[in-house]
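Note that one protein chain is taken out, while the other chains of the complex remain in position.
Right after this comes chain A.
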């Protein structure tokens, strides 16, 4: 996992969902572990798109349910090394 991207994602998640940083692990589920509801999730995806200057289609966004999957997808999209 690209550590630099993970740290950035973590910062956004902490900011968006108002959760403690140590809860934001690669395995953490946005809905089950970090308290995100459906609206939070949409806003989180928008914040990630903005930060990394990418577009995450809705079908893809629905599959991104953990912090790790977000980092993975962003790494692929931005061509960053894993």
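Just so it is clear, a contact is a pair of C-beta atoms (placed from the backbone, for glycine too) under 8 Å apart; a residue touches a chain by one contact, two chains touch by 3 or more; residues count from 1.
In this text, contacts and distances are computed from a predicted model.
UniProt records the chain missing from this view under the protein name "3-oxoacyl-[acyl-carrier-protein] synthase 2", selected from "Protocatechuate 3,4-dioxygenase subunit alpha", "General L-amino acid-binding periplasmic protein AapJ", "Putative glutamine ABC transporter permease protein GlnM" or "3-oxoacyl-[acyl-carrier-protein] synthase 2".
Of the candidate positions A:4, A:18, A:62 or A:76, contact with the hidden chain is made by A:18.
For chain A, the residues touching the absent chain in the complete assembly are 17-18, 35, 38-39, 42-43, 46, 50, 55.
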